[in-house]
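The structure follows.
Apart from one protein chain that is not included, each protein chain of the complex appears where it belongs.
Entry: chain A
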Amino acid sequence: MRAQLAFSLAAASLWYRRRVLGLVCLTLTLSVTLLLGIQYFRTEVKHSFTSTISDTDLIIGARSGQLNLLLYTVFHMGDATNNIRWSTFQELRKDARIDWLIPISLGDSYRGFRVVGTDDAFLEHFRFGQGQPLELADGRWFDKVFDVVLGAGVAREQGHGVGDSIVLSHGGGRTSFSNHDDTPFRVTGVLANTGTPVDRAVYISLAGIEAMHVGWESGVAIPGRTLTPEQAEGRDFTPDAITAAFAGLKRKLLTFRVQRELNQYAGEPLSAILPGVALSELWRLMSQFERALLGITGFVVVTSLIGLIAVLLTLQAQRTHEISILRATGASPGLIAALYLIECVALALVACLLAVALGAVAVSALSPWLQEAYGLQTRLRPLNTVEWSLLGAVPLAALLVALLPAASAWRKSRALGLGDSGEE
């Protein structure tokens, strides 16, 4: 009976003070949304991150650190330290343990997007997410020297479609002054959206890379020595070198042995890395920052809880008459203290509920934009254990901080005389 009375009194009291408490509840809601949102996106980003490459057993490049190799081959960030000789790539092709190889040749760009020189193996063997293959949303994969296939993001942002003619730039960067003006490429296909860095690159053949660099041996185009598309027909454009290669093995058990052998390759210094291992190392680095962010948000929540308590303590001054009536009617100091605890926890619970609702709305509203702007795939999903425990910690923390006004109310109401409002 007492508990029921305490809950119904607390509910009536909260409703009575809904204007001022609504504001502190809003503050708390926003901070919990922030906390929950950061944790949510952390998980989503990690998911999106680890989905960038799948089923590739080894990434092979010139000798360098595994993070560097991963960053420039998969994420298109940074530059290669060196190349792999074409002959070495041919040697690898002969290795019976290797099932397939995707050559990757980097170095040019299109309006800030990387140009990736590769071959049919890319479309055939590259996998992302949980082993999903690449698909063409429109058109077909390149087969001529000056054909180009666009990632979904490039096509969307630049408004290109099949049949458009585009001019690639020499070197990286968003604005390049040296363009391969003489060798325009024709868009033959657009890849379907993947939510990975694949969307943010354009794909041409290895021969295309060679062809557009004829006459560029000195780093700039020498007039008269570059090719026209007509001249390029029928010529052989075997490259001297490529930047890296993705490899799939016939037997996964051999991965470490092949990796070790490649790292000790006699022909030239190579590095072979396991994409999964490199991804988790990269994630470890990034999660430091994210954990700091989460910590800061935690403090924001604590700050709003303290604000809530400050308001409750201020309201206490206005509640002396009511407390004195309850006491005179026979309510114990414990009941008075319980009112404060219940009210504070109830506010925290309301804030949590609102935060979940607000978060769901925000995720639904933001996910198309995140996909567009950052190629980040976020989905609306049920909360995981970590998020539930974060959410559960909020009312628990509210209960803890509410002990302060509750104890003060308990102490004051014990010392109260009859009809005494506690004001001297």
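By definition in this document, a residue touches a chain if its C-beta (ideal position, glycine included) is under 8 Å from a C-beta of that chain, and two chains touch if they have at least 3 such contacts; residues count from 1.
By definition in this document, contacts and distances are computed from a predicted model.
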| remark: Given "3-hydroxyacyl-[acyl-carrier-protein] dehydratase", "ABC transporter ATP-binding protein", "Molybdopterin-dependent oxidoreductase" or "TIGR02186 family protein", the protein name in the UniProt record of the chain not shown would be "ABC transporter ATP-binding protein"
| Contact residue for the chain not shown (choose from A:S332, A:S367 or A:S408) | A:S332
| Which listed residue, A:A12, A:A137 or A:I222, touches the chain dropped from view? | A:A12
| request: For chain A, enumerate the residues touching the unshown chain of the complex. | output: 1, 5, 9, 12-13, 15-17, 321-322, 324-333, 414, 416-421
